[in-house]
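Note that one protein chain is taken out, while the other chains of the complex remain in position.
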Amino acid sequence: MRHALALIAALMCAAPALAVEPSEMLNDPALEARAREISQHIRCVQCQNETIDESNAQIARDMRVLIRQRLLHGDTNEEIIDYMVSRYGDYVLLMPRFQANTLLLWFGPLIVLLLGAVIVAGRMRASSTRAGPAPLTDEERAEIERSLSGDSSK
Amino acid sequence: MFIELGHFALALAMAVAFVQSTVPLIGAAKNNAAWMAVSRPAAVAQFALVLFAFASLVHSFVVSDFSVVGVYQNSHTQQPLIYKISGVWGNHEGSLVLWVSILGLFGTGVAVFGRNLPPALRARTLSVQGMISFGFIAFILFTSNPFLRLSPVPAEGAGLNPILQDPGMAIHPPMLYTGYVGFSMAFSFAIAALIEGRVDAAWARWVRPWTLLAWMFLTFGIGLGSWWAYYTLGWGGWWFWDPVENASFIPWLTGTALLHSAIVVEKREALKSWTILLAIVTFSLSLLGTFLVRSGVLTSVHAFASDPTRGVFILGLLAVAIGGAFTLYAIRAPHLDGGGVFAPISREGGLLINNLLLTTASATVLLGTLYPLITEVLTGERISVGPPYFNGVFFPLMIPLVALMGVGPLLAWKRGDLMGALSRLKIAFGAVLLAIAVTLLLSGVSLSHIGGAAGIGMAIWLGTSALLEWTERVKPRRAGAWTRTKNLPRSAHGLTLAHFGVAVLIAGITVDTVWKDERIQAMSAGDTVEMAGYTFTFEGVETVPGPNYDAERATILLSKNGRDIAVMTPERRSYVHSPQTTTFTNIYTTYYSDIQLALGERQPDGRYVTRFYYQPFVPLLWYGILLMVLGGVVSLTDRRHRIGAPRRAQNMGAAMPAPAE
Partner (left out) sequence: MTEADQHAGHSDQKRASRWPYIIPLVVILALGGVFGKRLIDIKSGTDVKVIPTVLLDTPVPELNLPPLPGRGEALTTADLKGEVTLVNIWGSWCVGCIVEHPVLNSIAKEGIVPIHGIAWRDDPQDSLDWLARNGDPYAKVGQDPRSEAAIAFGVTAAPETFIVDANGVIRFKQTGAITPEIWRNTMKPLIEELKK
């Protein structure tokens, strides 16, 4: 039974999403733009891989309407997002907040880059101590050229 | 009957793979020529058997033999033939048979074209390839068998998911797998080199063409997937940082690094352990991607139906293959001899930084993709990482990379002159400043427009410097330019094409992201909407039947300045065997921009929801990718990559490396 339900939910979510309906849209373009922006930062809890802006799940639709209601009510973007997080948890955020359990996520790329740079720099230094003979000076180069051009034997 | 034969052939292939894995390896260790020579016929035989199995599966789909489980689940008598065939790999089991077929194909390629390979290297390489095949054939036979029969035989099949019934989706998997799986060759070569304890220019010369081939197909496959998402999903997106998309992008990034790193090994015998590492890492990431998509540990709308038993099996496979490879690397790589020395500012130095940046980018995407899983397993907390994160950390990494791509090709080997190279790029600097100024002037200054100008600047920088480098070599204005062009190694042309392609790609991404627009509304006959200078006139909706679906088709007139341009017909289809409706958008393209029209639901008052998207410069994404692939093709035809290898190696005897050019 559970599998059948999951399948139906998956099919609904897999259908290409045509989401925001004209009937939902606010008349004030600035508020509507804010609504779209907030929606694009909230994950659909049913489809889980789409934003509520994209998802055509019923609950996504209701969330979009709720967001617009709250905007009309005068809430700020932050307050609306906070409300969603208070109900559903961090999971519903697409941009992970900067907090204790995401420090590694946000600093990770930098750490990898620095670690790589350190390793590379260390090896470059090690290999340069193995450097071969010093490069030819101009005089040495000229002397070789003279002997090569004057001397036809190998 | 054919299916049973195919099933049997696959089991036989597993046995042959076992022989292929063990005998040549022992032969190489004991320097036994006869045992080493087993590798070639074994690889070919294994491939032939797998191919036979694959053919039997295709046959059962084509004739709609619903007694075969896979056919029942993915096909339907009314399905068009092309989708009956693509249904073979539109599911977990069948796609694995395709996987293993391509694995065998690459092995056979080395067996047939690698006549001039040193026998020990060839034996070890094919042996590793055989091990991988063995593991995956076992996986198929024991957990994901498409050859099983159903009884009683159903009269009709369940049909392929309608989303997959599309030409782009049909060839997307074969292209992608040829890429993914193709990197197995570099992996096998790398393991063989580690076992042998030697990496040299000749090794790099063998590895490069196979890596190039795999890279080209992976690039094309990813592009195809992106293009399909764009014209199917109906709202103008083409990349979502979805786990399955990331699973193919992550190895692409390291694969690109590998491609470039191998050049340094071939030219200067430097960056050896980097290149070996990248060869191992890239295929390991392919395997990891396979695991993520099929085991159920990650949820994604893309993912195949998941099953933890399969997950455990693949995890075991991965542990052996990747764990073994990295263990071998940790033990043997430190003993690889150093190779050419170079100054930090040099072509090698540039490629080293290239390696570093691409590897970091790959690790970043991997981190973001796996982070929710890791957090949940370790702490039980559920967080999510979405596009805002990826966009935020990935693009900053690309900026130094693109800057480097412009100047790197102008640096000399061993010791480069940075200031000299930059001064040769004066025109590029000028072009960048001009482009940024023009962009901001024309579109106005705002935060997003500054970002857009920066992106355009990057694209102009890369494109101009690629062209400048090419003209420096070819000197078009001096006599003999045509001769110089012909004599220039093909890989140099390939470089220019591919890098220019990246520039085009960046331009497309930037302009579409910053300057796209959309209109969403409910319309009835006669209504009009304006966007981007175009007028959209809604004329009506009619019902149209198709081979296995019914469609609602809208007619919308597209006009500009009063002049009719096109009649567009977006539609929504209901398939006979599925409860969902699928949208088919209609795209009007000027070949430098797109207008995408989608039909939505019918409202209670009889009006229809319509969505119009203006996507400027999106075609440049596809042109850029095609240019990159073309660059790969041209490079592949370089005579130095001719797989019948350097003649000097033949004369000097197989064990000696060829002198670097």
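Should a chain be cited, it is by its letter among A and B, assigned in written order, with residues numbered from 1 in that chain.
Simple rule for what comes next: contacts are C-beta pairs under 8 Å (C-beta built on N, C-alpha and C of every residue); 3 or more make two chains touch, one makes a residue touch a chain.
Bear in mind the structure is a predicted one, so any value in this text is a computation, not a measurement.
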In the whole complex, not just what's shown, which of B:Met1, B:Ala330 or B:Met419 touches the removed chain? B:Ala330
Cross-chain touch to the chain not pictured, restricted to B:Ala37, B:Ala55 or B:Leu318, is B:Leu318
Among B:Leu57, B:Ala204, B:Ala229 or B:Leu277, choose the residue that contacts the chain missing from this document, as touch is defined above. B:Leu277
Name, in rising order, the residues on chain B that touch the hidden chain in the full complex. 200, 273, 277, 280-281, 284, 291, 295-297, 299, 308-309, 311-312, 315, 318-319, 322-323, 326-327, 329-330, 333-338, 370, 373-374, 376-378, 380, 382
Contacts of chain A with the absent chain, listed as residue ranges: 1-2, 4-6, 8-9, 45-46, 48, 58-59, 62-63, 65-66, 86-89, 91, 119, 122-123, 126, 129-130
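Everything below uses one rule, namely that only the chains that are shown with their structure count from here on.
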Intercentroid distance (Cα basis), chain B paired with chain A, Å: 19
Chain B to chain A touching residues, read off their complex: 161, 163, 232-235, 237, 240, 242-243, 299-301, 338, 341, 344, 352, 356-357, 359-360, 363-364, 367-368, 371, 375, 379, 381-389, 392-393, 397, 415, 520-522, 578-583, 598, 600-601, 603, 609, 611
Chain A contacts chain B in the complex at 8, 10-23, 25, 41, 43, 47-51, 54, 89-96, 101-102, 104-106, 108-109, 112-113, 116-117, 120, 124, 127-128, 130-132, 135
